[in-house]
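With one protein chain withheld, the remaining protein chains of the complex are depicted in position.
Our next item is chain A:
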Amino acid sequence: MKISFPYMGTTIVYKKLLEMLGHEVIMPPKPSQKTINLGVKYSPEFACFPLKVIMGSYLEAVEQGAEVLITSGGHGPCRAGYYEQVHRRILAEEGYQVDFLVFNSMFKDFKTFKENMLKVKGKSSWLKVAHVLGLIYYMTKKLDALEKQVQKIRPYEVKKGDTTKVWEKIQVLFDPASTKKEMDRAFQQGQELLDGILQMTVPEERKIRIGIVGEIYVVMESSINMKMEELLGNLGAEVERAQYLSQWIEYNAIPKSINFTHEMEILKKGEPYIPINIGGHAKQTVGHIVDYAERGFDGVIHLMPFGCLPELVSQSIVPKISEEMGIPVLTLSIDEQTGTANSLTRVEAFLDLIRGKRAKKIS
């Protein structure tokens, strides 16, 4: 069956997974103005921005012949849990008959999970499935390791844009890899490419590190968040994201009682501020801010879709955390606006604030 999925972050991972299980993959195009226009046109006006963009991606995918769409469900009381229902209806109204496979944590609803797995499994044996999942996890780890370097190198590149180009090349390198050995080779080549980037030497005490937290889609998908990582990099700051795919897999693939992953630790750190699960990534958001403060980061950029309820809650708690932990936080609402001058002004001023804090003056 022809399968597609929402476009988010390093999509070659999903593509690879489905291809290795013998499916034909319809790669949705990277969200562009056209995607957004499509999504906005067919989605309810009040819906959150990720729903609209994903709607656009789906429309582009079914246009190319996708028959099945794979997505994840939502955690707790957040609208993301109903995305699939809304998307399904809109697609049906537009005359597209598509199946949805919604993956929720297998520990919550094992029956549905198993049914979904059986569909994805196709003719492959369970042994093969296990093998493929292992490989994909391995590849995600490798890619994340390289991306973290990309985020550290970018601010010091001599020629603007070099690091981003290398990162795009790296993702292409991983595309044909289907064995551990080939992935190792792609990793090696990627590492060499990264090492080859001409860098300025900046003394340690002048380096600035910024964490990006918030709702997973606007954090992970650069094409809709004004390329926040690149923007910060170009303004001279190292970046770390709260979400990486490998962490997401680790968190979701291990039962809670024996889960000692990074994400569990983060959730614990956020507990003094948001003790209960209010949906979305609000708990992670506050937890990550605490974590970044403890690790000595200089500041945090908090991204949220305009009108996102869980993130509105975390936003109102941010000033308190910011004060108690002594870390500046800038919240930016993401919506379909294309005029970025304003957000740029804020991000620039935010970095001035951080530099000024160090120099003990306005800079």
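In the analysis below, a contact is a pair of C-beta atoms (placed from the backbone, for glycine too) under 8 Å apart; a residue touches a chain by one contact, two chains touch by 3 or more; residues count from 1.
We adopt the following convention: contacts and distances are computed from a predicted model.
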{"item": "Hidden subunit of the complex - UniProt protein name among \"FtsX-like permease family protein\", \"Cobalt ECF transporter T component CbiQ\", \"CoA-substrate-specific enzyme activase\" or \"RNA polymerase sigma factor\"", "value": "\"CoA-substrate-specific enzyme activase\""}
{"item": "Per the touch definition above, residue among A:M1, A:A92, A:V202 or A:A349 touching the missing chain", "value": "A:A349"}
{"item": "Chain not shown, touching residues in chain A", "value": "29, 32-35, 159-161, 164, 223, 227, 230, 316, 318-320, 322, 328, 333, 341-342, 344-346, 348-349, 352-353, 356-357, 360-363"}
